[in-house]
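With one protein chain withheld, the remaining protein chains of the complex are depicted in position.
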Amino acid sequence: MTPVITETPTHVGKRIKRKEDPRMITGTATYLDDIKLPNMHFAAIVRSPYAAARIDRIDFAAALQLPGVVAVFTGADLDGVGNVPCGVSLPGLRIPDHSILAKGRVYFSGHPVAVVVATDPYLARDAAERVEVDYTPLPAVADPEKALEPGAPAVHPEWPDNVAFVHKQENGDIDQAFAEADVIVKQRMLQPRVVASPMEPRGAIGDYKSAEGALTLYSSTQIPHLLRSIAAAVLGVAEHKMRVVAPEVGGGFGCKADVYAEELLVCFLSRKLGFPIKWVESRREHFQACSQGRGHVDFYEIAARKDGTILGIRLKLIQDIGCHQQLLTSLIPTLSVLMLPGLYRCKTFRAEVVGAFTNCFPTDAYRGAGRPEATYGIERIVDILASELKMDAAAIRLKNFIEPQEFPFATGTGLIYDSGNYAGTLNNALDTIDYAALREEQLQLRAKGRLMGIGIATYGEICAFGPSPYTPAGGWESATVRIEPSGTVTVHTGISPHGQGEETTFAQIAADELGVSMDDVAIVHGDTAVVQYGIGTFGSRGTAVGGTSMFFAIEELKKKIVKFGAMLLDSDEVQFTAGRVVCGKTGNSVALAQIAAASYRALKLPPGTEPGLVATSFWEPTNFTFPFGAHIVVTEVDADTGEVKIIRYVAVDDCGKLINPLIVAGQIHGGVAQGIGQALYEQMVYDENGQILTGEYTDYALPKARNMPWIESSHTETPSPVNPLGVKGVGEAGAIGAPPAVVNSVMDALSHFGIRHLDMPLTPEKVWSAIQGARS
Amino acid sequence: MDPAVLADCMPGCEQLVATGNGTYDMKMKVGLAALSGDLSGKIAISDVAPPVSYRLCVDGAGRIGFFKGDGELLFSAADDGTGTLISYKGEVHAGGTLAGVGQRLLDTTARMMIRRFFEKLVTAVKGLH
Partner (left out) sequence: MICQEFDYFAPATLHDALQLLSDPGARALAGGMSLVPLMKLRLATPEKLVDLRHIPNLRSIRRKDSMIHIGAMVTHYEIESAPLIGSDCPLLAATAAAIGDVQIRNAGTIGGSVAHADPAADYPAALLALEARVELTGASGEREMAFEDFLIDTFTTALEPGELVTAICVPVEEPGSGVFYQKHPQPASGFPMVGVAARLSLMDGLIGFARVGVTGFSGKGYRAHGVEERLIGKAGSEAELLDAASVVAEGVQASADIHASAVYRAQLARVATVRALRASLLKAG
């Protein structure tokens, strides 16, 4: 029988404040830069100002002269360390050499050319400025579309076409679908690069102890275990001699689910020099040399019947790869293809992804990683189709949704959607916002010359990564649950939370399952020397996979608890409930703490049972989970300035069962903020020479508190059948729903001008220019 | 007019060494409110067709980044015949920290530098007559 979670929860489902917060808001949490090790030295990196150049000469004599500077290394000194790894295998994938310091040539503005080590970070930075590097600038290309044009500067001379890979996938007879269609609409759409911008930038400390041959890497990472395996291999350190510690991590948004040159560099330096080396990323470096999100040029074509039935979708996707392959760079756009049809029944599609090398830092996972891009594309093209057919934006979606009785639903892209009620969330959102009245109001305002728009976006996502055959590393997750002799509980989880609040949500689950107080549960994570091997936190997998593995470890423990309870009560008719083993016959009971004490004291043991109360589970999901939702946004556009104001934001999300609605709300709010940022403000701008033009927050526009609307957030709960918790994952939902909802809303406001599409971000000037163009 | 006069009019130019063929090695100090930085680079004056036109290329690099300017100066008689009209066109590219964090200021600053250049040039030209 499949185990189920307790039917009488006292913690799960409640709005409980995060256990993590007191240490963060009192400034007592230990982030990477708070770690101080004896004799620790500091690295400063000399970075190329050019996006493409030959390195002619590096002279660091002046740097070495500064008192306190102990060493300078360049690409010529990298013995015993391999390349920054690529974790993706695709047929024909081109993987450029990616050494941790440039060797003879630089490929992006910010490319590490040399590293200075000094006794304090200020000195290291002073010395780095004294390193003289002569470059011969080379032609560069920063635009992925231009990179693929004949005659474009070659990012890597050995691959003059700048093609990193071509990935094709199709299903059904797409040509027939287009031949039979009553209407075909096409649209080119850009999804510019965005910067991940976690509050805490990256940082790493390498600490090599030569006597033991042991290496510890402290890193602000989302994947301590994978980082250990990879770094050990690249550095040639035996894995059992390597330890990775992820201290408090101040956000990641995917950019820390990666392995970076700097992480390997501090290890290399510590091994060379014999003392710990710290490097902390500056904001400037975050813009230069941390993986960025999106970077799509999409060409969508959709074929439909007059009644709005979608018959087929074609997509040509150019992914801006950047100059190297980071860990999952080339995987991300293939996820967009898997999610191509969104929530719609249509199974016929053809997709071609071309990865284009550019003289920029690589793209990689960023909140949603491939799914927001896919959702944006399908939700925009469906809106454009609706307006072409003069159909209502809600009606066309309701017409094409997969219906609740069709689950599990096999998509044309090879996924099995687990469960859903798509019309349910959309209708809920339409009711909440009073859609019919709003359309009426829109007409009245339009008559007065005011530009109000209503934007609908529905989304699905692939979460809970994932079955191992479909993921680049294992897709399982691990947990060890220990009942300590006093009856308190310690959980070691293989995930690595960095803002998701699992110290709280896992404690809620464990407290309910074991019948203890949440205060008696500690969730431990992030240190490979303490926690059994795990995979990490990304792809909205923490609770759905990590939480489930904890649940199964507890299930295993419960069997042992019952055995000890039976022994102590001297009865076979016992059950474990609310933290006690109770005898059904006598009503006598024994508390978990007594059982724990007995199990460790071990004066007497149940037959065939070992002392102690510890269990470990490595749980492998059989499928992904597929959360979904509907977001409706009302905007008003200032016709004279192009400025966009969000008037209302309604989000109805279904992430399966809610463990902690307060934390879920936080995830939705944060995701929506980032999604609004992408829709209206954020864009990494490079000039034609690959120079960064938005290298700080003075020019790169993150959404501010004053830009945020009130978010009317609610939920439907369609439990996932994939895991016994019924959870699906919610970390990325807001960032997926918001961009198309906001852009659809603004486009709706402008629709009567005949403006069909504008690319993100919808800056005031872009919107105003479009209105001007339409009026003249 | 000596092409060196043009080079000498570069704002913040502290040192200029002729290296032949109309090229000069230059040291420049950029000082603008709190902002400051040293740049070293080259000035090349080419396509000299006195007194009608010059091509001026400036290339500077330093800790704060680099810039590259390529422009043409045209001298013509003013329509009303009372003086000389100097017009210019060209492009300026910046890179490094200068470009990455100075977007908001580059345009106004470049315009000011050009303005200062011409003010110095006018003074220098007047001095010659």
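A and B label the chains in the order they appear, each numbered from 1.
The rule is short, and it goes like this: a contact is a pair of C-beta atoms (placed from the backbone, for glycine too) under 8 Å apart; a residue touches a chain by one contact, two chains touch by 3 or more.
Model, not experiment: these values are computed from the prediction.
Within the set A:Y376, A:F409 or A:Y700, the residue that contacts the chain not displayed is A:Y700. For the options A:E388, A:E643, A:E717 or A:D759, the residue in contact with the chain missing from this view is A:E643. If you put the hidden chain back, the residue from B:N21, B:T82 or B:T108 that touches it is B:T108.
Summarising the interface, subunit B meets the missing chain with residues 32-37, 63-64, 97, 101-109, 111-112, 115. Take subunit A: the residues that touch the chain left off the picture are 44, 121-122, 125-126, 129, 282-284, 640-641, 643, 680-681, 685, 693-694, 696-702, 704, 706-707, 763-765, 768-769.
The rule is short, and it goes like this: only the chains that are shown with their structure count from here on.
Chain geometry summary: the mean Cα position of subunit A and that of subunit B are 48 Å apart.
Here subunit A touches subunit B in the complex through residues 49-50, 109, 129, 284, 287-288, 687, 689, 691-696, 698-699, going by the rule given at the top.
Across the complex, subunit B meets subunit A through its residues 61, 63, 65-66, 93-97, 99-101, 103-104.
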